[in-house]
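Read through the structure below, which is laid out as structure tokens, and then see the notes.
What you see is the complex with one protein chain gone and the rest in place.
Chain naming follows the written order as A, B and C, and within any one chain the residues start at number 1.
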Amino acid sequence: MPEKTIETFTIERLDILDEKGNADESLLPALSEDEIKKTYELLVVSRIFDHRALNLQREGRLGTYASILGQEASQIGSALALEKTDWIFPTFREMGVYIAMGYPMYMLFQYWSGDERGVKTPDDLNIFPVCVPVGTQIPHAVGAAMAAKYRGDKIAVAVFFGDGGTSKGDFHEALNMAGVFRLPVVFICQNNHWAISVPRERQTAAKTLAQKAVGYGFDGLQVDGNDIFAVYKAVKSAAANARAGEGPSMIECVTYRMSDHTTADDASRYRSQEEIEAWKPKDPILRLKLFMEKKGLWSEEYGKGVEERSKEKVDEAVKKAESVEPPKPGDMFLYTYEKPSKRQMKQSEDF
Amino acid sequence: MPEKTIETFTIERLDILDEKGNADESLLPALSEDEIKKTYELLVVSRIFDHRALNLQREGRLGTYASILGQEASQIGSALALEKTDWIFPTFREMGVYIAMGYPMYMLFQYWSGDERGVKTPDDLNIFPVCVPVGTQIPHAVGAAMAAKYRGDKIAVAVFFGDGGTSKGDFHEALNMAGVFRLPVVFICQNNHWAISVPRERQTAAKTLAQKAVGYGFDGLQVDGNDIFAVYKAVKSAAANARAGEGPSMIECVTYRMSDHTTADDASRYRSQEEIEAWKPKDPILRLKLFMEKKGLWSEEYGKGVEERSKEKVDEAVKKAESVEPPKPGDMFLYTYEKPSKRQMKQSEDF
Amino acid sequence: MPKMSMVQAINLALKEEMERDKDVVLLGEDVGRDGGVFRTTEGLLDLYGPERVIDTPLAESGIVGISIGMAAYGLKPVAEVQFMGFIYPALDQIFSHASRIRSRSRGRYTCPLVIRTPYGIGIKAPELHSESSEALLCHMSGIKVVVPSSPSTAKGLLISSIRDPDPVIFLESTRLYRLVKEEVQEGEVMVPLGEARVVRGGKDVTVLAWGSMLHRVMQSVKDLDAEVIDLMTLTPFDEDKIFSSVKKTGRVVIVHEAPRTCGFGAELSASVAEHAMLYLKSPIVRVTGYDTVLPLPKLEDDYLPSADRIRRGIEEVMKY
Partner (left out) sequence: MPKMSMVQAINLALKEEMERDKDVVLLGEDVGRDGGVFRTTEGLLDLYGPERVIDTPLAESGIVGISIGMAAYGLKPVAEVQFMGFIYPALDQIFSHASRIRSRSRGRYTCPLVIRTPYGIGIKAPELHSESSEALLCHMSGIKVVVPSSPSTAKGLLISSIRDPDPVIFLESTRLYRLVKEEVQEGEVMVPLGEARVVRGGKDVTVLAWGSMLHRVMQSVKDLDAEVIDLMTLTPFDEDKIFSSVKKTGRVVIVHEAPRTCGFGAELSASVAEHAMLYLKSPIVRVTGYDTVLPLPKLEDDYLPSADRIRRGIEEVMKY
């Protein structure tokens, strides 16, 4: 039936660095050679951390672990675009974000070994503990942004979630409130195409996840999540806008979960090897390496050096994590309340 | 930053009948003179029902009541576009829908007097009981549609909610699933500009509520909710599409809550008389009357006749409702389970 | 001293705490311009502005969820859930986060949050406006549950709740909002959390109640030598005061509005039996709401424990 058009929306997509390592120079973010190297080194160390975590789990030295393989650019590109004063709300699959923010690696191993003390964030960082219930961290980020705005603190709040997370009511209620109160939040969605065995198309009929922002009255942008320059540039400007009081925005990083969902999962039950193979050439680290080669920033020996230094760091972190005194049973009674209740004190006498 | 556009969306709006009763003939739905009269008579009887309910509440003969004043076209226009075989999920402010579907009026008074038996839907209708928790009925509609699709029943499911209801997680999770499974649901939002004291602009930063459908991969349409032809036409085609297996859609009916939120509310605390006055000329019944006059379908005496017959119907309904035996205390133990538990039987001995 | 209803006492407590501490902010549905559907926040928007008295979109889980973030950041949010029946969508944020953030982060982040919500039968309202589901909240460690029964204790308990370093659910009986007026002191007169009060001393029987039920209990014990204890805080509850009273009287009647099965009365009964069983002269009796779906207003008075049912409960334990 004929009607008049009252609104029009467009969804944009940002690509800078292609699979061959060619960059659109006009879009390249202003990064010094040292910054580019630092970026590369963070990507490598995160991947080595991840690889080690998987091995430790197999050896029974860690509990269930969620690999970040393939998503390093989305995570590290985002983290590098943020300040230490910004507040960050991760899921359980943000080890690259923690590492890039300078979170002690040994504590991450400690956490995955089943010890709460691993996510007692050091005082110089404002990153929240790992959040396990999908989507539930998103309102916390919005609340922190509300408080920061109230206090007049010029910070941005970044919150991470997956494609599956966009289906939760928490996502909706939180983004809607961020829009209403024009809060300084950057909503970073890592669309890695899978929520355990549920493919992206089964998660929502929307063609992009970025377009979900339309319902909340702010912008949604899609970026190539394996293109660290695109991720960095998008998050950097979104965070700057947030700090400048221009309100929230959402960024969909299109990436891929190269590993099983977690060490408890067997992805071969529900997705094809072909699909995985097709994503290998899109690898975010390979891509940056090729770019750096063209720029003369990467050599075999530089590459080896980075690899070795990273392995050492990870080795040290494992050693340190495993040398920490295990928690005492009585510790479980700490921190439920500021002061344990009489009941708790009585119960703790069991130990 | 320059990006490429990967998607474009538009939101359309449908208007047919203006405040002066002039209609865009090219858009007029095919309604016979009798159907137009029936429509008018339903609008009038609903308004009289509503008026009477407010009086009965003041006299202590009903409990808290939520008036539909001003929203009659959105409700009756929608109901007339639906079949008795369709399933309907109302909120607490859908008396016009119940009445237009042929729900016994006396039972509605019975319900508002605090008696569950008033929402025991007669077998020839598929309308759900009044839903009080905002937004929570939306997933039920999606589930019913899922079941209907599974059974191959060629029906549409219509679910009603307000502007406030769009902020609930239930709205999001339900619409998203309806999109994923392409279910035969018509999501009818009555944007009456207020959620108790919270104005529409405070409910969401989105300029329209219709655009929320973009996030779920289906169409959202805005219509003038005080224009019964626009509402009827939009719902009719949405329901037809649903029955034809073309999936869900959302319709935002822009209307206005002319009364207090409920009899427990005092809207003068939070909105201006001017705002209310500005909406009076947009009245949905006045508008249809003017249209009918132009068409020679309305005369003073016809109008009086409709009024009188309606008053009689409502009087009878009140009489019948108040002549119903009050429930017995022991009734509260019925229907918790198919068979009361031993515990309940023991407890019911108190009476 | 001015005489106040519970609504006025709660309003005063909020005003005093907002005056004292800029970190105290209110949020919820209709708490601003409308002053709350029961007027508990009336006037506060004009005094403290929309940055501190925040009308939110209609989303209880979101309201509690953002409050958790605000609290973690350092504010002291006081969130209102319009009726207890609408706290259910927020239970996930309460159970998964508000109660766990301190423990999860080993104290790096905390949640000094108060969630106020009207509860119980009392205003002849539609479905889900009359819930009393306090027991659900008492099962989860990491939160505290407070239920005042009078204007003055409401004020003192609310101030303590706002100053508490951990999340507190503060339940306000709609029946009591305007039922009684009493003298309420201005200023920092706090009622500590975790302590019950003996409202009336007695030797023959201990009657345990809170919130809406306390007044009915008082009516039904007038001519008896009954000790009546107002719990005020359900978790953590005041074991010492309760057990010592029971050891003295040897008889216990527990009264609550909520359904019987797994109500908070079950925990009280079990705890008393564990600690004072050998002092008991008779079985413990629970006088409670029924194990049914809460009926609509026509039958709600039949659902609510009546003075007569309470009386029968007491007579039962007095048989021994």
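We adopt the following convention: a residue touches a chain if its C-beta (ideal position, glycine included) is under 8 Å from a C-beta of that chain, and two chains touch if they have at least 3 such contacts.
Note that the structure is predicted; figures quoted are calculated from it, not measured.
Peer 1: With the missing chain put back, one of A:13, A:168, A:212 or A:236 would touch it. Which one?
Peer 2: Touching the chain that is not displayed is residue A:168.
Peer 1: Sort through A:114, A:245 or A:305 and give me the one touching the missing partner chain.
Peer 2: A:114
Peer 1: Just to verify: which one of B:40, B:87, B:232 or B:270 makes contact with the chain not shown?
Peer 2: B:87
Peer 1: Just to verify: which one of B:148, B:223 or B:321 makes contact with the chain not shown?
Peer 2: B:148
Peer 1: Considering the whole complex, which of A:10, A:55 or A:197 touches the chain not shown?
Peer 2: Missing-chain contact among the listed residues: A:197.
Peer 1: Per the definition of touch given earlier, which of C:27, C:75 or C:138 contacts the omitted chain?
Peer 2: For the chain that is not drawn, the touching residue is C:138.
Peer 1: Quickly run down the residues of subunit B that touch the omitted chain.
Peer 2: 87, 116-117, 119-121, 123, 128-129, 133, 136, 138-148, 150-151, 169-170, 173-174, 176-177, 180, 334-338, 341-344
Peer 1: Please give every residue of subunit A in contact with the chain that is not shown.
Peer 2: 63-64, 92, 111, 113-116, 130, 132-136, 164-165, 167-170, 195-198, 202-204, 264-265, 269-270, 326-327, 329, 331-333, 335-336, 341, 343-344, 347-348, 350-351
Peer 1: At which residues does subunit C meet the chain that is not included here?
Peer 2: 61, 85, 88-89, 91-92, 95-96, 99-100, 103-104, 127-128, 133, 135-136, 138-142, 235, 258-259, 261-267, 269-271, 273-274, 277-278, 280, 282-286, 291-293
Just so we're on the same page, only the chains that are shown with their structure count from here on.
Peer 1: Measuring between mean CA coordinates, which chain is farthest from subunit C?
Peer 2: A
Peer 1: As a quick test, compute the distance in whole Å between the mean CA positions of subunit A and subunit B.
Peer 2: So the centroids are 43 Å from each other.
Peer 1: Quick check: what residues of subunit A touch more than one other chain, meaning two or more?
Peer 2: Correct list: 169-170, 173, 176, 180.
Peer 1: Counting only residues that touch at least two other chains, what does the list for subunit C look like?
Peer 2: 56-57, 59, 61-62, 89
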